[in-house]
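Apart from one protein chain that is not included, each protein chain of the complex appears where it belongs.
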Amino acid sequence: MTIEASTPSGERMTLNMGPHHPATHGVLRIVVESDGEVVATCTPDHGYLHRSIEKIGECVEWPMFVPYTDRVDYVCAMNANLAYCIAAEKLLQSDPANTFVVPRRGECIRVLVAELNRISSHLVAVGAMAMDVGAYTPFLHGIAQREGVNDIFEKLCGQRLTYNYVTIGGVAYDLYDTAIDEIRRFLDQFEREMVRFNKLVTTNTIFRDRCASVATVSAAEAIAWGLVGPNLRGSGVDFDLRRDEPYGIYGELGVQVPVGQAFAGRKGSVGDAYDRYVVRLLEILESIRLCRAVLELLPPAAAKANDPIGGWQADVGKQVKRPPKGEVHVRTEAPRGEMGYFLVSDGTKALFRVRCRTGSFTAAGIFHHVMRGIFLADVVAVIGSFDIVVPEIDR
Amino acid sequence: MIETFLFVVSSLLAIAGAIGAALVRNLFHASLLLGLCLLGIAGLYLFLEQHWLACVQVVVYIGGILVLILFATLFSADVMGAVQRRSPALLAAGGLAAVLASAVVVRLALAGRSAADARPAGDMRPDAFEGDTFTVGDLLMGDWFVPFFAAGLLLTVALVGSVVIVQRFRRPAGEVADA
Amino acid sequence: MNGFGYAVDALAAWLAGGEPGWIALTIAVLAVWVVPILLLVFPIAALGQILERKIAAAIQRRVGPSSAGLDGPLRFGFRVLLFFLPRARQDRIFAAFCNLRPVRSLLLVSRRLGLGQFVADGIKMLGKEDIVPTGADGIVFRLAPYLALAGAFLPFCVVPFGQHLVMLETEVAALFAIAVSGIVVVALKMAGWGSGSKWSLLGGMRAVAQLVSYEVPIGLAVGGVVLWCGTMDLHAIVGQQYEPGVFSLLGWNVVQSPFLATLAAVFFIAGLAECQRSPFDMAEAESELVSGFNTEYSGLRWGLFAMAEYTEMLLIGALLATLFFGGYQSPIGEEWIVGLPVWLEVPIHGAILGVKVVTVFLVMMWIRWTLPRFRVDQVMRLSWLVLVPMCLVSMFGLAVTLLAAGGTHAGEAFGRVASRPRPDLHWLGHLAAWAVPVAIGACLVVMAKKKHGQVHPALQRLTGGRS
Partner (left out) sequence: MILAWIHDVVEAVQSCVSGMRTTGRFLVENLRGEGGAMSATREYPEQPAEVVGDRQRGHLVNDADRCIVCHACDTVCPVDCFKMDGERDGDNKMRASRFDIDLSKCIYCGLCVRACPTDSLSMTRTFEMDPQHEGKRFLFRRNSKQVDVRFDAPEMERLHALAAQPREALSAEDRAWLDARIDDRGQHLIGIYGLGFFTPEQKAEADAAREAKKKAKDAAAAAAKAKAAAAAAAAAPKPASVPAPAAGATPAAPAAPPAAPGAPPATKSGPDAASGGSPTP
C-alpha cells in the first residue's frame, strides 16, 4: 500500500471519510487530503443517498407528495411537510376561484408542531456534534428528550419519524385530548433538563476550546456562500424568515432571533463552530417560548377529535384535482435553515416541476472553503456544527 | 545457570538486533531491530547490577530515541514502502565507521580488562559507579556538574533551535491548500 | 527477600529436588510471579469492562449489558463436571441446582447485571476470524498487541501489594515502572504502522506523540515524590508514608504538601493520557479515526489491546496509590494489620490497595463518560504548557519546603529504613506548608477571575443563570 503524494510541494495523504464513517451523519463521502494532521483540501462527494425525490414529485399528485417530503429531511419532517404544503396552498390560492383558508386552529397547530420538531431536530444536531467531539453522554440525553417529542407526535399522528401530518390546507388531525397538558409538561421538564445538558457539555472548557475559532465564517462569507438558518445566524447575520417574512401565525408571535456573538469569549470569534452550536441551543429556548405562546393563542377545538382540520380531504381535495397553472416559490425557516419549495404547475394533476432548496446543501457547499488548514479532528466537529442531514443534500 | 542463559539471550539480542538493524532494508524494521539491540544492552546492564543504568537505557534509548527514530521514519518519504536503497559510497562510509567504532570498543574493552585484572578477583564493577543511585546523583551534581549542565544546555539550545526552524517553515493555516 | 522470593526459591528447590537449575528457576518464577499476576489482573480487567459498560449505561439512562447471566457458564461447568452422565440427567441436576432459591436469585441478579457478558465477549473474541489485512506488515502487526500487553503488565513487578508482596525489589522501582511502560509506545507505533491503513497510521502517530509528551509530566511528578521521599524504591516510598497511630492518613504524601497534591493531580491526568483514555483517546477516536491504531485488529488481538488498556488503568491506579496515597496502608492506622498473622495481613493489605486502585479506576470511567475529547494541539498544549509548568513549580516548592523544614528524624517504617526520612515538621510547620502556597494560589485565582472571568450572558442563560 502506498500513500499518494498528490502535489509536488508536500506529501499529502488522501483519506476517504465515508461514505460509511461514524461522523458523517449518514452516507456522505468526504475526500480529505491531509498533510499529516492538517487538512489541505476537503471535497464532499454527494449522491450516495439520492432517491430522486424531486423527480417523484413530478410523477405523483399534489397531496401524494407530502409523505415524500418527510423523507427529504427526516429529522424535521414536520417542517418539511409544512414547507411543501404552504407552497402548494399558495399556488392553489393564486387561482381566484380557489378560496379556501387554513383554519386558525390549524395554523396554530402547524406552528406548534414545527417548533416542537425544531426542538427535536436541534437536539439531534447539538447532541451529535457533542458526540463527534467525543462526549457521548449528552447525545444520549438529547435523544432521550427527543423521545418526548416523538411520543407527542406519535399520539398526534401515529408515527415517530415520518409524520405526514401537515396537509395541504390544514393538518391531518386535531390535537388529541391531553395534548396541551402533555406538551406543557414536556416543555417544563425539558427546560430543566437542558440546563443540565448545557452544564455537561456547552460550558465545558474542552468542548468550547475545540469549537472556538474553528471554521470561522464571517458574515460576508456566510452571505456569499448562501448559508441559511442557524449557520447564517451563527455568523452574526440577523435574519430569520419567521420574523422577516413571516408565514402562518409567526407574525403574531414576535420571534426573537439569536445571532452569533463570539460566545466562546476571548478564544472565539464571531461565526465559529461554537457560535453555530450555541445559536442552536438558544433557538431551542426560543422554540420553547414559541410553543408556550402558541398554546396560549390556540382557539378552541371546533370538530370532533380525530377529524382533520382543513386539509385536502375537504374542499381542498377538489381544488387539487383542477389545479391552476403557474409557479410559486415559498421559503420557510426549517431547523436547518431556509427550506424553499419551487413548484411549477401546468394545470395537470401532477406538478410539472418540484424543486426543493435545503439548508444542508449550501452548508455542504462551504465545506471545502472552511476546512482548509484545520486539524483532522476538527473536520468532524465542523460537519457537526453545520448540522447536515444527508438526504437533504441528495434528495 | 539461568544467569548464563539470560546473559546469552541478552547478548544475542543485542548482537542480532545490531546486525539486523544494519542489514535490513526496510527502515521501520531496522528501527525496531535497533530497539531489540538496545533492549539487549539494557539486559547486559542488569548483569552488571546497574539497575539504574538499565532503566535509564530503556527510558532514554527505547522510550525516547527509538521512538523519535520511528517517528522520523513515519515522516520520511514513501512511509509504507520505506525501503532503503544501498549505494556503494554509503556502504563504504558505513563500513569505515563500523571499523573505527569497533576499534574504539576493543581498545576500551582491553583497557577495562587490564583494569579489572588489577583488582581482586570477582569484583567486576567499573571503578566509577558503586551501583548506587545516590552515587550517580552525587557524581552528576558534583564532579561532573559542568559537563552535565553543558550537555543539558546544548540539548536545550538544540530544542529551541529546532522549534525556531519549524516555525520558519510553518505556513499560516489558510495557505495550505493553495500550494 | 520477601514473600515472593521465598516462594520462588522453595518452589524451585522442590521442583529440582535439590539445588535448583535454571529450568526449575524459570518455572518457579513463572508460577510464582507471572501466573498470579495474570490471574489477578486479567479478571479484574475483564470485569472492569463490564463495570465500565454498566456505569456508562447508568450515566446515559441506558440499561447496559442485561441478558448474559452466569447461568450459561454455570451450565457449561455442570456439563464438564458431569461429563459421565447423559445430557438429560445433567440438565435435570443443573435445573435442580438452579431452582435452589439463593442460586436462582443470584442467577437472576447476574443476568440483570450482565455479569456473564465478559465470558460471552471472550468467547466471541476467541471465535472471531483473525484478520491480517493484505497491506499489513505481518510480523509487526501480529507482535504489537502482545508487546502492548507486556508493557502494561511488567510494571506490576515493582508495585508493592503488601509488606511481603513485592516481586521485584529494586532501588530504581519507580524508574523501572516508567521505563517499562514506555514499551507501549513502541507497540502502538508498530500497530499503527503495521496495519497498513491510513487510519491506523494516523492513530499510531497520535498515540506516540501523546505518550511521549505525557511521559514528561509523569516523570516529573514521580520525580517530585522522589525528591520528597529521597528514594526511587516504591516500597520505601510506601514506608515513608507510614504514620503511627490511628490517623495514618496524615502520613500520605498527598496531604504532606499542596505541591504533592498538585503532583498527584498531574500524575492522574497524565496517567489518563498514558492509558489513552478519554478525554485523551485521540489515538482511537471513534468519530474521527474510525478506531485509530486498532482499526484493523479483530478477535483476540483486538481483545489484547483492550486488555492492555484496562491493565494500564489498573497500573496507573496502583502507582497513584503507591506514590501519593499510602500504597497498601490503611487510612485508619496500620498497627492492627501488621500485628496480624501473615496469612491475614497479606490479603488485607492487598484489598486496601485494591480499593484504592478501583476507586481510581471508577473515577477514570466517570471522566470518560463526561468529558469530550481533546484535539491534538490541545493535548500537546495541556502537557507542555500546563502540566509541565505545574510540575516544575511544584518541584521547586517541594525543594523550598524541604529546605525550610530542615531538621529531620530517622523514620523507620516496617523495619525498612527509608533512604532518607520524611521531613518531620511540627504541626504548625505542616499548617504553614499548606497555608502559604494555598493562600498565594487563592490570591492569584481571585485576581485571575476578576480579570478574565466574565461569561457571555447567553451562556449564563443556557445554564440557568449561573455559569
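Each chain gets a letter, A, B and C, in the order it is written, and its residues are counted from 1.
Here, contacts are C-beta pairs under 8 Å (C-beta built on N, C-alpha and C of every residue); 3 or more make two chains touch, one makes a residue touch a chain.
Source: prediction; values computed, not measured.
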* Give me the visible chains that the unshown chain touches, in label order. => A, C
* Kindly state which of the options A:154, A:221 or A:252 is in contact with the chain not pictured. => A:154
* Structure fact -> The listed residue (C:75, C:142 or C:430) that touches the chain absent from the view is C:75
* Structure fact -> Among the options A:31, A:60, A:285 or A:344, the absent chain makes contact with A:60
* chain A, residues in touch with the chain not shown (by the definition above) -> 56, 60-61, 63-68, 70, 137, 140-141, 143-144, 147, 151, 154-159, 162, 164, 172-173, 176-178, 180-181, 196, 199-201, 203-206, 208, 298, 300-301, 304-306, 308, 313
* Pick out the residues on chain C that sit against the missing chain. => 55, 57-63, 66-67, 69, 71, 75, 91-92, 94-96, 98-99, 104, 107-108, 111-112, 366-367, 369-371, 385-386, 444-445, 447-449, 451-453
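Note that in this section only the chains that are shown with their structure count from here on.
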* **Chain separated most widely from chain B, comparing mean CA positions** => A
* Structure fact -> Most contact pairs found between chains A-C
* Most central chain, judged by mean C-alpha position against the global CA mean -> C
* Structure fact -> So, in whole Å, the Cα centroid of chain B is separated from that of chain C by 30
* Asked: Distance-wise, how many Å sit between the C-alpha centres of chain A and chain B, to the nearest whole number?
  -> 59
* Structure fact -> For chain C, residue numbers touching 2 or more other chains are 135, 196, 201, 205
* Asked: At which residue positions does chain B touch at least two other chains?
  -> 79-80
* Asked: Any idea which chain C residues touch chain A in the complex?
  -> 56, 59-62, 135, 196-199, 201-202, 205-206, 278-279, 281-282, 285-290, 369-378, 452, 454-456, 458-459, 461-464, 467
* Residues of chain B touching chain C in the complex -> 1-5, 28-29, 32, 35, 51-52, 55-56, 58-59, 62-64, 66-68, 70-71, 74, 79-80, 132-134
* Where on chain C does chain B make contact in their complex? -> 21-22, 25-26, 135, 137, 140, 170-172, 175-176, 178-180, 182-183, 185-186, 189-190, 193, 196, 201, 204-205, 208-209, 212, 215, 219, 232, 419
